[in-house]
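Only one protein chain is missing; all other protein chains are in place.
To keep things simple, chains are lettered A and B as they appear, and every chain counts its residues starting from 1.
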Amino acid sequence: MARYGFVLWTAARQQLAYRAELAMRAIQMVLFMGVFIALWTTAFGASGQAELEGYRLAEMVWYLAMTETITLSSSRVFIEISEAVKAGNLAYTLTRPLSYPFFQVANSLGNSIPRFALNLLTAVAVVGLGMGWLPVLSPSVPSASLRTSSLGMNSAEGAGSLRGLLAFLWMAALALLLDSLIAVLIGLLAFWIEEVTPVFWIYQKLLFTVGGLFLPLEMFPDWLRRVAGWLPFQFITYVPARAFVAFEPGFVLRAMAGQIAYVVMFSALVVFVWRRAQRRLVVHGG
Amino acid sequence: MTKQEHNEQMKTVRLVWGYLRHNLMSAMAYRGAFFLQVAGMLLNDAMLLFFWWVLFNRLPTLQGWDLAGVMTLYGIVAFGFGAATVVCGNAFLVARVITSGDLDYYLALPADPLVHLLVSRMSLPGWGDLLFGLVVFLVAAPDRWVSLPLFLLLGLLAGVILVGFSVLVGSLAFWVGNADQLAAQAINALVTFGLYPVEIFPGVVRVLLYTLIPAAFVGSIPAGLLSDFDWGRLAALVAFTAGIALAARWVFRWGLRRYESGNLVMVRG
Partner (left out) sequence: MTAIQVQQLTKTFVTREKQPGLRGSVRALFRPLRRETQAVKSITFSVEEGERLAFIGPNGAGKSTTIKMLVGILYPTSGQAQVLGKTPWRERSRLAYEIGAVFGQKSQLWYHLPPADSFDLLARIYELDRAAYRQRLAYLVELFEVNDYLQVPVRKLSLGERMRCEIAASLLHRPRILFLDEPTIGLDVVVKQRIRDLILELNQQEGVTIFLTSHDAGDVEVLCKRAMVISHGEVIYDGRVSTLRRDYIRTKTVSLKLGEPWQGFDGPGVRVLKHKGYGVKLEVDTTVAPIEEVVGRLLARYGIVDINVDNPPMEEIIARIYEGGQGDKETRGQGD
C-alpha cells in the first residue's frame, strides 16, 4: 500500500515540477500581454477613436491572445526529423513508402494539440484578468463588415460569439495541421542542408510578421496586406484569431477554403520532397 | 587615487580585456555557429521593429513618441543589452554560479571574484543585439553622426544598469534558496519593460518602472536625452547608473561574507 502511495507521490511531485515550468511560461505570457494591453490602450487613447481598422481595444487584445496561443503551440518536429536524418536512422523507412512524413505530422499534432489546449486556457485567464471581463457568448454579429457600430470598450458584445469560438477551434486545428506540414517539410530539408534551424527561424519570423502575430492584417499598409493575403502564413495565425474576434460566415468560409487549399498544396509538396529524399537515401545509404 | 588603487584598477582592466580577447578567440573557433547565432538574434530583434513600423504607419504619434523616437529607444536598449551580455556574459547567471558552488573557483584565483565571474563568459548572440542597436540608431536618428558619441555613451550606461541590476537580484542567492528563478524573472521583466516608452504604462506601473524595476532608466530616459538633450538629466542618469553599480558591488560583497562563513540556509526534507 505504501509503495503505491509513494508512486503516486512521485508522480504528483513530477507534475509539480512541470507546473513550475508552466508557471514560468504563464508569467512570461502575462508580461507580454500586459505590455501589449498597455500599448494598445494608449494607442487607442492617442488615436482618439474607439476603433482602429474596425477593431476595438478588447478585440485587439483578444486577437493577440489568440495568435499567441497558436504560435506557442506550433510544431518543433523539424528538430526530431533533422536529427534522425543526420543520424542515418531512416533507412528502415524505405520499406514503407509514404508513412514516415505523415506519421510525423500526426506525431506533431499529437504534441501541439494538448499544448494548444493548455495555452488557450492560460491566455483566456490572462486576458480575462487583465481586461477585467470575459467575452459574453452572444448570438453572432450580423454579417456586415467588421466595422459594425461600436458600443464602447466595456461592452459585453463584440468579440467571442459561440459560433466565433467554434470557428476558431476548427480553424486553429487546420492551422496547426498546416504548421505541422511545414515543420515536417523543413525537417526533410535536412537531406540537403546542413543546418535546417535557420530555415525554421525564417519561417517563424514570417509567421510573426506577414502572418499577423502582433497586428491583424487590416493594420498593414495596403501593398503589404495584398502580399500577405496570398501567403500561407496568415492562414496559420491571422485567420483563426480574426474569426474569433469577429465571426462572419463569409470570411470564415473563404478563410477555411484557403487553409484547406494550402494543406493540400503542402501535403503534395511533402510527398514530392519525400520521394526525392528516399531516392537520395537509396543512393547514399542512410 | 593612491598608486595601489590605480594598480588594482589597471589589473582589473587588463583582466577584462584578456577575457574579451580569449572569449572572442573561442567564438572564432566555431565561426559558422557564431555567425549563425548573430544572424538569428538580428532576425529576432527585427520583429519588434516590424511592429513599430506598421503601428506608426497608422498612428502618427504615441504619447509624444514617433517612429524615429521608438526606434532610437530600441537602438539604445539593444546596444546596451548586447554590450552587457558580450562583456559580462555571466551577468544573468550570477545566482546559478553562487548556488552551484562554482563561485569557489573564482575565489581561489587572485582577481576580483565579482569581475572575474562576470567577464569569464561572453554571449555570442549579444553581438547581434549590439550590431542591431547600432544600425537601428543610424537609420532612425536624424543627426546620426553628430549624436553617435552620445548614443554610444547612453547605450553603455544602459548596459551598466542591466549588469548592475542583474548582479543585485542574482546576489539574492546568497540569502535565498530558489533565487535563480526569481532573478531570471526580474531580469526578464526589466528587459521587456525597458523596450517600450514608459509613458504607455498606467501610473502605478510607471512608478514601479522608475524604482524597483528601473526600466525607464534603461530605455525611455536615455532616448529622451537624444531627442532633447539636457545636462542636468544626463547627470542624473549617470548618477543613477553609478548608484546601481555601487549598490550591486556592495550587496555582492555583503553576500560573499555570508558565503564565506559557510552558513547558507540549507533546507532538508
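Just so we're on the same page, a contact is a pair of C-beta atoms (placed from the backbone, for glycine too) under 8 Å apart; a residue touches a chain by one contact, two chains touch by 3 or more.
Remember, predicted model here, so these are calculated numbers, not experimental data.
Student: By the document's own contact criterion, which visible chains does the hidden chain reach in the full complex?
Tutor: B
Student: Among B:15, B:78 or B:163, which residue is in contact with the omitted chain in the full complex?
Tutor: B:15
Student: For review purposes, identify every residue of chain B that touches the missing chain, sorted by number.
Tutor: Its contact residues with the unshown chain are 11, 14-15, 18-19, 22, 25-26, 29-30, 104-105, 107-112, 116, 260-263, 265-269.
Just so it is clear, only the chains that are shown with their structure count from here on.
Student: Over in the complex, which chain A residues touch chain B? Could you list them?
Tutor: So the residues of chain A in touch with chain B come to 20, 24, 27-28, 31-32, 35, 38-39, 41-43, 46-47, 52-53, 195, 197-198, 201-202, 205, 208-209, 214-215, 219-221, 224.
Student: Note which residues of chain B are touching chain A in the complex, please.
Tutor: 36, 39-40, 43-44, 46-47, 50-51, 54-55, 57-59, 61-63, 181, 185, 188-189, 192-193, 196, 199-202, 205
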